[in-house]
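Of the protein chains in this complex, all but one are displayed in their positions.
By letter and in written order, the chains are A, B and C; residue numbering begins at 1 in each of them.
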Amino acid sequence: MLDKAKVVSHQIMGDPCYKIMKLVLRTDIAREGQPGQFVHVQVATGLDPLLRRPISIADIDREARELTLLYRIKGKGTEVLAQVKAGERLSLMGPLGHGFTLPEQGELILVAGGIGSFPLLPLAKAARAKTIPVRLYWGGEDEDFFTSAGLGLWQDAGIPVSLSSMDGSIGAKGNVLDLIRENSSGSEAGQGAGCSVAVCGPQVMMKVVSEYFLQTGASVEVSLEERMGCAVGACLGCVCTLKDENSGKIRRGKVCQDGPIFQGKEVLWDYEQ
Amino acid sequence: MLDKAKVVSHQIMGDPCYKIMKLVLRTDIAREGQPGQFVHVQVATGLDPLLRRPISIADIDREARELTLLYRIKGKGTEVLAQVKAGERLSLMGPLGHGFTLPEQGELILVAGGIGSFPLLPLAKAARAKTIPVRLYWGGEDEDFFTSAGLGLWQDAGIPVSLSSMDGSIGAKGNVLDLIRENSSGSEAGQGAGCSVAVCGPQVMMKVVSEYFLQTGASVEVSLEERMGCAVGACLGCVCTLKDENSGKIRRGKVCQDGPIFQGKEVLWDYEQ
Amino acid sequence: MNSEKGGDNSMKKINLEVNLGPLALRNPVLTCSGTYGFGEEYAPYCPVDKLGGITLKGLTPEPRLGNPLPRLAETPAGMINSVGLENPGLEEFLHSYLPRVRELPTTVIANISGFSLQDYETMASAFQSGSGIDALEVNISCPNVKHGGMHFGTHPDSAEEVIALVKKKTDLPVIAKLSPNVTDIVEMAKAVERGGADIISMINTLLGMSIDIEKRQPLLANKVGGLSGPAIRPVAVRMVWQVAQAVKVPIIGMGGILTWQDAVEFMLAGAKAVSIGTGNFVNPLAPLEVIEGIEEYCRRQGFDAVEEIVGLAL
Partner (left out) sequence: MNSEKGGDNSMKKINLEVNLGPLALRNPVLTCSGTYGFGEEYAPYCPVDKLGGITLKGLTPEPRLGNPLPRLAETPAGMINSVGLENPGLEEFLHSYLPRVRELPTTVIANISGFSLQDYETMASAFQSGSGIDALEVNISCPNVKHGGMHFGTHPDSAEEVIALVKKKTDLPVIAKLSPNVTDIVEMAKAVERGGADIISMINTLLGMSIDIEKRQPLLANKVGGLSGPAIRPVAVRMVWQVAQAVKVPIIGMGGILTWQDAVEFMLAGAKAVSIGTGNFVNPLAPLEVIEGIEEYCRRQGFDAVEEIVGLAL
């Protein structure tokens, strides 16, 4: 759907140095959006920047037709987007891609690195709504980062969260995989088979976390990111490399259309050419 | 001077269909600006549009360091400019070019076509301040145009104004040259020699008005317009063609640096190549 | 025919049909190869049955995984891409894609590429009238591996040869797609006309590069890529204008079209049809808005048929 969504609210979250924005939009896209899907946002009406920017759905209120986006100001596109004010309109394409799978049974473990928590939030809420047990392992820089990146939203939703920070200012000191290893020794998390894992964060982190959980026999989904042109599968700008489990055949997957959620076991993380 | 001028106020004037804006800026450029000079305004902070836009100084308040610009929304650049809000800042280069000459003696006759009245207003006020007799002949579309284009500003300044409109809804029916011819029969305006004339408007209008007054022996200045790149005389994008009165030699004048005000008798209006 | 005051034109029907030699289009607006997938991807946004036609992603005889990532980077008013001709290959296309493509309710142009004359021959032979494809666009901007990587599209003799070969092997209308990375575009256009091209489409992308100054390496994994989008429009319009004066075959103009005004520029410069590429990424409704805008322009300017405006700025 292409929609001129109305900006309901738009503000910086927490410490401005993290440049994390919360953008709430009123749009019919909220009627259909699923956790893990994204929208393609036209950040400027002119030609600068030219291309739309993909942003994950971070919360959905179907009744109010409200979509929440959380994003970090990174470069020109998000800088321009951050100028948009409540009451103005933004052109959105969406909902795009394939979202996460809600497990039929067993626990759902979410693993986030940095702002990778954003697309996991609606998944956690959906799991909650279906009384699927869910918890989040989340690695980040320091305490202020977590508060600025919406830790409160997770707490409000009543999701158990374990944190690890690089400086040890909150949670365990170290990266998120250390945290998981620590927590899972003996617990069902690490035991594999029955549980489902959803991972989102920097590529290196998703790789190691995915490999770790796959070894335990868990079913793993990862949320990939690539630069996008069309976001509908038409330009082949955003592909990743996949290996068919059975045939071993290597093929490309379109992050925008076949993903951004992929089976961890299919992703070839370091494929070049 | 390059200055980040603060927007004091910015609003549409009169009937919105004429798309005429009044923009008041606080800037040190107001300390130096002269009637007939202009500023080169960066309308967008991004690349769209890329080039600055030249706009004449329409009023100067040296004490308050305020510069007034009046402009018509024409294309993309002025559309983007029109979005700027009070309190924001605009990058200005100026004051640029050479302004009008205030006559030492005799009457000053101003002739405007359409929004050509804008750069004439500060000249009229300067003349007024020096008790030089001054009047304006102004041709436009219809009554609403004049009110939207700042007729009130002229009346407030106490300048005698004669209007002609194409539809006869105000003033004389017809163009501004008809109006001048009518008014000047027998009066000093048409008698030439002693009086100074300043003309601004569409090129065809400036040409006929200039030729008319030159015949009467008046000294005529015209305000030329060309698309501009640098606005400081560095790119040769904006030239006009001049003929030296005595030598007959043809040369280019830079509208931005040598003008925008030129001697009517020097301008070759229809020179091609 | 050309009076702006000609009564109430607001309801006048404009004939939007254009005839590109053997190829007739219901309106002059196409979409570009490589930006419109296989015709279904944009369907939820822009109904293809309203378009003059679509051009499929470039195909080669063998399947290709294309270039490594990243493949895209944004540039001022444009973008560079190095997709590297990722495509399912001829066999898979015919088997899995063509059945759906032939159901598309619009004119469909296949875009074929190759790295040798043999490749082009294989591709051309596979497409004949009745196959569900209405015309063949020949992308000659690929390196010719047999000739040390020199490009077919930058040497008039090679270009002529490729087009003549394709023309011999298919009975479909043949569109020669020109690369702008040449000294003399007119020479290239004349060469493909000699080769028998029924139509010329232009321009393909300009070769460009962006560098990541923090990583101190090119932004694209492939280092160089093709520059497209509004940034290149002045180059494209200039080339169409030059070629329109030099050849008789009809021209499909493309390169940076985003709005109907952009499309009209190309038509006034001599293009009989236009094609939208990068513009779809910005505004998936661009093709529809361009069609409506061209129609309204004709109406306002007092024309009865869109073909009347072709080449008016020559």
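Here is the rule we use: contacts are C-beta pairs under 8 Å (C-beta built on N, C-alpha and C of every residue); 3 or more make two chains touch, one makes a residue touch a chain.
Everything numeric here is computed off the predicted structure, so don't read it as measured data.
*Asks:* Going by the stated contact criterion, tell me the shown chains that border the hidden chain.
*Replies:* For the complete complex, the undisplayed chain touches A, B, C.
*Asks:* Which residue among C:Val29, C:Ile140 or C:Ala269 touches the omitted chain?
*Replies:* C:Ala269
*Asks:* Extract the touching residues of chain A with respect to the undisplayed chain.
*Replies:* Counting only chain A, the missing chain is touched by 47-48.
*Asks:* Quickly run down the residues of chain B that touch the omitted chain.
*Replies:* Missing-chain contacts on chain B: residues 1-2, 42, 47-52, 77, 91, 93, 226-241, 250-252, 257, 271-273.
*Asks:* In the full complex, which residues of chain C touch the absent chain?
*Replies:* 75-78, 80, 154, 181-184, 206-211, 213, 216-218, 223-224, 227, 229-235, 237-238, 241, 256, 261, 264-265, 268-269, 297, 309, 312-313
Everything that follows uses one rule, which is that only the chains that are shown with their structure count from here on.
*Asks:* Please tell me whether A-C or B-C has the greater number of C-beta pairs in contact.
*Replies:* Looking at A-C and B-C side by side, A-C shows more C-beta contacts.
*Asks:* I'd like to verify one number: the distance from the centre of chain A to the centre of chain B, where each centre is the average of its C-alpha atoms, in whole angstrom.
*Replies:* Their C-alpha centroids are separated by 57 Å.
*Asks:* Which integer distance in Å separates the CA centroid of chain A from that of chain C?
*Replies:* Measuring from centre to centre gives 36 Å for this pair.
*Asks:* Please report how many Å separate the Cα centroid of chain B from that of chain C, as a whole number.
*Replies:* Spacing between the chain centres: roughly 47 Å.
*Asks:* Mark out which residues of chain A touch at least two other chains, giving numbers and ranges.
*Replies:* Where chain A meets two or more other chains at a single residue, that happens at 47-49.
*Asks:* Can you list the chain C residues in contact with two or more other chains?
*Replies:* 76-77
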